[in-house]
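With one protein chain held back, the other chains of the complex are shown just where they sit.
Labels A, B and C are assigned to the chains in the order they are written; within every chain, residues are numbered from 1.
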Amino acid sequence: MSGSTFGNLFKITTWGESHGKALGAVIDGCPAGLSLCEEDIQPYLDRRKPGQTSISTPRKEADQVEILSGVFEGKTTGTPISLIIRNTSQKSSDYSEIASYYRPGHADYTFDAKYGFRDYRGGGRSSGRETAGRVAAGAVAAKILKEMGITVTAYTKSIGPVEINMSEFDRNSIYTTATCMPDKTADERAAAYLKECMMNKDSAGGVVECIVEGLPAGVGDPVFEKLDANLAKALMSIGAVKAVEIGDGVQVSKAAGSENNDPFVCENNVLSKKSNHAGGILGGISDGAPVVIRAHIKPTPSIFQTQETVNRDMENINIQIKGRHDPVIVPRAVVVVESMTALAVLDACMQNMTARLEYLTGFYKNSKN
Amino acid sequence: MSGSTFGNLFKITTWGESHGKALGAVIDGCPAGLSLCEEDIQPYLDRRKPGQTSISTPRKEADQVEILSGVFEGKTTGTPISLIIRNTSQKSSDYSEIASYYRPGHADYTFDAKYGFRDYRGGGRSSGRETAGRVAAGAVAAKILKEMGITVTAYTKSIGPVEINMSEFDRNSIYTTATCMPDKTADERAAAYLKECMMNKDSAGGVVECIVEGLPAGVGDPVFEKLDANLAKALMSIGAVKAVEIGDGVQVSKAAGSENNDPFVCENNVLSKKSNHAGGILGGISDGAPVVIRAHIKPTPSIFQTQETVNRDMENINIQIKGRHDPVIVPRAVVVVESMTALAVLDACMQNMTARLEYLTGFYKNSKN
Amino acid sequence: MSGSTFGNLFKITTWGESHGKALGAVIDGCPAGLSLCEEDIQPYLDRRKPGQTSISTPRKEADQVEILSGVFEGKTTGTPISLIIRNTSQKSSDYSEIASYYRPGHADYTFDAKYGFRDYRGGGRSSGRETAGRVAAGAVAAKILKEMGITVTAYTKSIGPVEINMSEFDRNSIYTTATCMPDKTADERAAAYLKECMMNKDSAGGVVECIVEGLPAGVGDPVFEKLDANLAKALMSIGAVKAVEIGDGVQVSKAAGSENNDPFVCENNVLSKKSNHAGGILGGISDGAPVVIRAHIKPTPSIFQTQETVNRDMENINIQIKGRHDPVIVPRAVVVVESMTALAVLDACMQNMTARLEYLTGFYKNSKN
Partner (left out) sequence: MSGSTFGNLFKITTWGESHGKALGAVIDGCPAGLSLCEEDIQPYLDRRKPGQTSISTPRKEADQVEILSGVFEGKTTGTPISLIIRNTSQKSSDYSEIASYYRPGHADYTFDAKYGFRDYRGGGRSSGRETAGRVAAGAVAAKILKEMGITVTAYTKSIGPVEINMSEFDRNSIYTTATCMPDKTADERAAAYLKECMMNKDSAGGVVECIVEGLPAGVGDPVFEKLDANLAKALMSIGAVKAVEIGDGVQVSKAAGSENNDPFVCENNVLSKKSNHAGGILGGISDGAPVVIRAHIKPTPSIFQTQETVNRDMENINIQIKGRHDPVIVPRAVVVVESMTALAVLDACMQNMTARLEYLTGFYKNSKN
């Protein structure tokens, strides 16, 4: 197994390396009847595309998606949707140096340990470029969720020490800043911090927060397939993510029960919660409040300082990484977090449709009329 | 789906409610030839058993495990191992009150929203008692890992504001304290803090850290089945866990790349890392350093203060929870974290055995001689 | 993996050996709200119970099922249903002989080859007794299907050379004969044939046919998860089944297209087919006609004639099997075929509920009101 499939009913399989011919995703289990064309997917890919701002790698990739199957006369047919993104900017560089040693903070060594060798060109399958397939598939999941009345919104919550704290924010302004922080002042401070990092030949990490709205109560399964468990897997599977929080997250370990419990309240026969420390999930099942999750992203491991490491001949050496690297990957990870969240939530929604006998009898009695 | 199965090759399915007849687990895919008897499993269950200290619920459960299948002449046969734990202390209480409303911080409302009704006796399937099956299965996984030279050790890192910070600790002293903190002073401070909580009719959360040692480099899969992704799912699937960290965890979002990268170093032809900010995992694959993960556990939602909530008739009411409840569940969660980690690591180890063609050809050439 | 889990959304895991303490099944994913008690399941187990007629082994087993979890106040809760059947008639026989050699037609040798040793008491996990768990779970699936208007009916179509050929039959008479042939004359001829077999210290095989009625068109998935593919797997997974047919089955290889095609016809705006050579499945998806499948079951391998074989010391020996053995297992397999069919069909029905976008939007729009 190489673990490139995600989901049970809405199942995606991604493939492709940073410097191979192409990358892609196959979506199996997409419901029939969804209007879908490349223009629905392209904006998501554009959001993670490199070379757009001063804080992302100057590598230029069109990242143009093509739908190869599963859509007929503008609608999904229910059969697999194959999405392909051609690589166009793989330079025929000299990779002999990078092939010879193990970059700290990268997967060079672990791929060699597992497989005996690796595609060392640009990180191969362990490159951040791998996420293009996730994002293409996530765009489709997000479109379906929108038709169901569910929205998924991610944004940059912090970069290094610069953090925005907001309960309400203008989601239209997320993509107006290079950092994807929907707060001009914070964006400027983060940009200044990143400039400093680059001058120090260093890099920065940050936090992406994602909010799911419109999800009714009852989605997710008890025990191992809890909605938060699958969200945690979805987000932790993104390279560079080292922690995942739901709701109050790490703060709960210091909170008192009386602070952390969300009182239920009922108005006009509609149940809600007075607060949302739980982040919209109780016992692994959505409670009707917005689902709030955060991914902590490590600083880009490719830095331009001299670093100690080991080469394939097991010699201790000093290296100096060259090439094109983002000083921070957080802004480009925003759409990846959003995509993985959409995939996990949609799959849970689909699985939930058989939770009660009355759903089955209702469905099959209708199908006979 | 109710999501009670975990793992791909070493697969467990748990079942049972807090106040039903019994709880249990079926292990499917346990390798044949492991010496196994109840005495291998019982110590794990004893570690999560209630009624043992002043800081855990006085409910008395023997939690005696019985092996019903899959073991013959003292060895596992390779076929399913069915484990059962009879409930003995379900009081025939009057549950009409608890049945009528939704406790804040509990899954009462979400189960109703999903399934239309719920087994309200003691939380039913959403009770912490559900973890008995995980622990029984985890004991078997841990025993196999030990035979492979891999150990899994969890302990209480913090309770409320009381935290121990240690790189090296005496693992034999973990279970000498009621808090499972291998540090007498911290244990005493935590006990004092909990006493205060109880006086305030309140509860506390905390952090469990788990360390996997002896795991060779190369285990785990790229992309969605990353070792850390599966560990995150495993831990987040434990009720009350609201955040999961790998290695430096949430700190990475504030760190610089030059701090966060772990330099490789080679001594006597053995590669290792000078530091372990990554927590033993790079690109989703183990790097040979100890795997370090942390679960943040929320304060027990059952507190004795008056709380606002809603009943099934959608009326706003005040409630006062009665009964037997731990002021903190962290100490009892330690063995659950250890068990889930063991299950996730063993499954990854098994899947890794087909990563290279030479493994297959070696295996099948031997099998023909 | 030992492969004891079946199904994706309605998932069962069985466990237990012929002469262990108990056998059982865990159903994960049973929809909430189904009325269920032991009396719903027991009749299915009674149908496969040994010791009931002159043509089945005299071993007496009560095969009493007990529900351990997942049912509350007489209704399924949506959480795992654990079913247990205690073994009561395991004689403390001397198994040293049977342990020492490989019975022809049995799995003794292959279990040893795979696992290094085996539970040799009564065939262990490879015993026909393993099917008790399937049948207990199948009873639940069949009950759900009935609520959906779908019935599953199996019967003995042939034993040895004695075959009944019928398009319409009285399903109430299936269990009135010892052979489960709903045809008195055939039953008598089959009984006579079996008597002859027993006199010759030999055994017989036969065919079980199963018919699914009320299944609407559209159930099953294209490509690998075809309804017939899953039915084939379900039936071939029953020990002793060596061939599976859908509709005309093996006859299609000799038929002409003009004979084999089923013309569609429409009456009163209802589409149907003039014939049903396809057995109710086209392209892996149900077509609205009854689903017709057949399992070919080999003669009981335990015969009382002297047989050549090899012992564990790799010596050629002659053996004479003793003990309690059915001369034919076909009648007892009828309910097993019915159960496996019910499980496969129900799972396909559940998965089908997300086939169209309109199903999702309809479901989630309703859930918000």
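Criterion: a residue touches a chain if its C-beta (ideal position, glycine included) is under 8 Å from a C-beta of that chain, and two chains touch if they have at least 3 such contacts.
Bear in mind the structure is a predicted one, so any value in this text is a computation, not a measurement.
Chemist: Which listed residue (A:42, A:82 or A:100) would be found touching the missing chain in the intact complex?
Modeler: For the chain that is not drawn, the touching residue is A:82.
Chemist: Looking at the full complex, which residue from C:138, C:182 or C:288 touches the chain that isn't shown here?
Modeler: C:288
Chemist: Among B:79, B:127, B:302 or B:339, which one is in touch with the chain left out?
Modeler: B:79
Chemist: Quick one: say which of B:8, B:100, B:200 or B:251 touches the chain that got left out.
Modeler: Counting the whole complex, the residue in contact with the absent chain is B:8.
Chemist: When the complex is taken as a whole, what residues of subunit A touch the one chain not shown?
Modeler: Its contact residues with the unshown chain are 1-5, 8-9, 11, 13-17, 20-24, 26, 28-30, 32-33, 66, 68-70, 72, 75, 77-82, 84, 114-119, 121, 124-125.
Chemist: In the complete complex, which positions of subunit B touch the hidden chain?
Modeler: The list for subunit B reads 8-10, 29, 31-34, 76, 78-79, 144, 147-150, 216, 218, 222-223, 349-351, 353-361, 363-365, 367-368.
Chemist: Considering the entire assembly, which residues of subunit C contact the chain that has been omitted?
Modeler: 1-6, 8, 14, 102, 104-107, 109-111, 113-116, 125-126, 130, 158, 160-161, 197, 200-207, 216-226, 228-237, 239, 242-250, 252-266, 269, 271, 274, 278-279, 281-288, 296-303, 305, 307-310, 314-316, 351-352, 354-356, 358
Note that only the chains that are shown with their structure count from here on.
Chemist: Please decide if copies subunit A and subunit B contact each other with the same set of residue positions, more than half shared, or with different positions, and reply same or different.
Modeler: Here the answer is same, because the shared fraction of interface numbers exceeds one half.
Chemist: Taking each chain's centre as the mean of its Cα atoms, which chain lies farthest from subunit C?
Modeler: A
Chemist: For subunit B and subunit C, what's the span in angstrom between their mean Cα positions?
Modeler: About 37 Å separates the centre of subunit B from that of subunit C.
Chemist: What is the distance in Å between the mean C-alpha positions of subunit A and subunit B?
Modeler: 26
Chemist: Among the residues of subunit C, which ones contact at least 2 other chains?
Modeler: 8-9, 29, 32-33, 78-79
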